[in-house]
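Here you go, one structure.
Not every chain is included here, but those present sit where they belong.
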Amino acid sequence: MSDLKRLVLDVLKPHNPSIIDVAQQLSVLDGISGVNISIKEVDQETETVKITIKGNSIDYDLVEETIREVGAVIHSVDNVSAGKELVDELETQD
Amino acid sequence: MSDLKRLVLDVLKPHNPSIIDVAQQLSVLDGISGVNISIKEVDQETETVKITIKGNSIDYDLVEETIREVGAVIHSVDNVSAGKELVDELETQD
């Protein structure tokens, strides 16, 4: 399999643990160099967050497992970059 | 023939395999350095995705075959860059 360089996830999580804890837990996983989490929506019990994960060889199963362990669930994988080179989506006239 | 440096495809695919699997399968093909896939629309059975492929010498037939093998179909080739140099579309007053 080729290397996953970057993933963008839409995730529904409880308020606890905080996005700080989740970011720190994800960013120490093998193959991950850094994690960004931003709040998209806040409800009474839960919050929708957007997680951007970068690395040299991201292990998606490990990511999914870590997210499940904090009581959160992945709504969708919105963007993925794989291969030797980190490729961005080309802006085109959709 | 000259080298294909970058392709942007509009593709309709079933939910499985995931865009992660498809990105990994495409990104190991000869002449491809990296692949980006982003979700554009999600329906009950299928999802429309935008695939940006970069490489030194992309083999379109191989790409088409790989996409067909995962049960997906190419709606359109929206943008192509060919030649020695990777040229972007010049923004002009359309």
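In order of appearance the chains are A and B, and numbering begins at 1 in each one.
FYI, contacts are C-beta pairs under 8 Å (C-beta built on N, C-alpha and C of every residue); 3 or more make two chains touch, one makes a residue touch a chain.
Source: prediction; values computed, not measured.
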{"item": "Identical protein chains across the whole complex (2 displayed)", "value": "7"}
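FYI, only the chains that are shown with their structure count from here on.
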{"item": "Rigid-body rotation angle, chain B and chain A, from Cα fit (steps of 5°)", "value": "50"}
{"item": "Whole-Å gap between the CA centroids of chain A and chain B", "value": "22"}
{"item": "Chain B contact footprint on chain A (complex, rising order)", "value": "1-2, 4-5, 7, 60, 76-90, 92, 94"}
{"item": "Footprint of chain A on chain B - complex, ascending", "value": "6, 8, 18-20, 23-24, 26-28, 32-40, 42, 50, 52-54, 78-79"}
